[in-house]
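One protein chain is absent from this view; the other protein chains keep their places.
Each chain gets a letter, A and B, in the order it is written, and its residues are counted from 1.
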Amino acid sequence: MTRRRVVITGIEVIAPGGIGKEKFWNLLSEGRTATRGITFFDPTPFRSRVAAEIDFDPYAHGLTAQEVRRLDRTAQFAVVASRGAVADSGIELGGIDPHRIGVTVGSAVGATMSLDEEYRAVSDGGRLDLVDHTYAVPHLYNHMVPSSFASEVAWAVGAEGPSTVVSTGCTSGLDSVGYAVELVREGSADVVIAGSSDAPISPITMACFDAIKATTPRHDDPQSASRPFDGTRNGFVLGEGTAFFVLEELESARMRGAHIYAEIAGYATRSNAYHMTGLRPDGLEMSEAIDTALGEARMNPETIDYINAHGSGTKQNDRHETAAFKRSLGDHAYRTPVSSIKSMVGHSLGAIGSIEIAASALAMEYDLVPPTANLTTSDPECDLDYVPVIAREQLVDAVLTVGSGFGGFQSAMVLASPERNLL
Amino acid sequence: MATKAFTLDDLKRILKEAAGVAEGVDLDGDILDTEFEVLGYESLALLEAGSLIERECGISLDEEAVNDAHTPRTFIDVVNMQLAPATAA
Partner (left out) sequence: MTASVVVTGLGVASPNGLGVKDYWSATLGGKNGIGRITRFDPSSYPARLAGEIPGFVAEDHLPSRILPQTDRVTRLALVATDWALKDAGADPAQMSEFDMGVITASAAGGFEFGQGELQSLWGRGSQYVSAYQSFAWFYAVNSGQISIRNGMKGPAGVVVSEGAGGLDAVAHARRQIRKGTSLIVTGAVDASICPWGWVAQLSTGKLSTSDEPARAYLPFDRDCRGYVPGEGGAILITEDADAARARGARSYGEIAGHGSTMDPRPGSGREPGLRKAIELALADAGADPGDIDVVFADGAGDPEPDRTEAEAITAVFGARAVPVTVPKTMTGRLYSGAAPLDLAAAFLAIRDGVIPPTVHVDPCPDHLLDLVLDQPRPAPVRSALVLARGSGGFNSAMVVRAAR
């Protein structure tokens, strides 16, 4: 029995530094950074005051006045990017049974910005224990329960198949796409509009990451604040954004002559069952996810050309995943370029996994490995080839991309050319 | 507040509030030099405890010093180090 295989035929990205996948790729390939001092609110009271913000005008991207009022910024990103991915794929969704079209949306913290703002209003600035419902916006419930994002995307593209939000913290962006792949493989859908979105840059998010000192306190030079794998790294830079994909079954994509970016060849997620925020340095569980994803892809570790790392820029993460890469790839880990695009676009929590899948697929498209910006000081515990500062031209036929997040979740995905030799 | 030194009893009270007590651990035993890890407190518990102390005492703890404090004795020293200048001022 041949297994149904799943390929990416459409991509759209909204990330710090520019709207659209072209601007996104330009930023990465030029190694520019999009981190800056926070402008969305006054960051003075906070320990960390930098973020990777997007200059996003929803009206310029086709949203109606009612959509702008109804949708949290996270959902606005998702609707715009899902439409963009469909346009990029050239697929005529109208010609497909809508029950065969699914939607998965990853998001770690849902409509946090709206919840923060609305709470402030209904509580009169935190004064009221019994918050006042007469000050609530009519769509507050859609902000509380982020499955509304999946409804909005489904309605935007005309999907009536299996639809859900996947919310596994900072691995949501990988897990949403992984979930979609399983829907297509098992035959529950033929096409899935899959991706993830988060817009968490709000006071409550900054405050909670301040409290665990996870975000960088470096304000002097915001553009170089995100320093994955660098010896001077001291925390991540919060970001926002979205990436969406059109995922199709391989044979039907070929039949319609679609452009195929990559096959999603393998995926797995594991838990460290250790700590909600902490990581053991050995990388065991991430390595288990990587091994399982490679097995599912029927590929040897030696076939991986590029590792798109989680690379958040916290002390413990970068050490943890370096150990995981060595555990799974052995000596090949030392020969494989590894980079973190969070050095340029920050860490957009549940969105970044999908944005990193997009970066991985585009690396295959253009045979170019994006760099790790701001990497100038070596760290003996991070001794792999992290492609410092400057992008590298090389053949990229297979990429491993990973994520790690609160809750202890560790995810790994393998993208490869569908023409590769299978084990 | 800042005129009084921070004691083991203060720390125990705050640890209980911030993170509870691990099963099989007796905070009333001789714990001054017992590693926090043995007492069942990991970095998150200590961060929460640290921020309760900062709010209660109106001080700001040195992050690296807190990071390096692996026992109640060293942790208490870090707090008192910050309390001293606050008193002087």
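Quick note on the criterion: a residue touches a chain if its C-beta (ideal position, glycine included) is under 8 Å from a C-beta of that chain, and two chains touch if they have at least 3 such contacts.
Everything quoted here is computed from the prediction, not taken from an experiment.
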Listed residues A:Arg4, A:Arg36 or A:Arg120, member touching the removed chain: A:Arg120
Which of A:Glu67, A:Glu182, A:Glu381 or A:Asp397 contacts the chain that the document leaves out: A:Glu182
Option touching the unshown chain, where A:Thr9, A:Ser148 or A:Ser312 are the choices: A:Ser148
For subunit B, residues in touch with the removed chain: 16-23, 40, 44, 47-48, 51, 54-55
For subunit A, residues in touch with the removed chain: 45-46, 98-99, 103, 108-110, 115-116, 119-120, 122-123, 125-127, 129-133, 136-148, 150-151, 154-155, 158-169, 172, 175, 179, 182, 186, 188, 203-204, 206-212, 214, 268-277, 285, 288, 406-409
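The rule is short, and it goes like this: only the chains that are shown with their structure count from here on.
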Whole-Å separation of chain centres (CA-atom averages), subunit A against subunit B: 37
Contacting residues of subunit B [partner subunit A, same complex]: 42-44, 47-48, 51, 63
List of subunit A residues in touch with subunit B within their complex: 211-213, 275-278
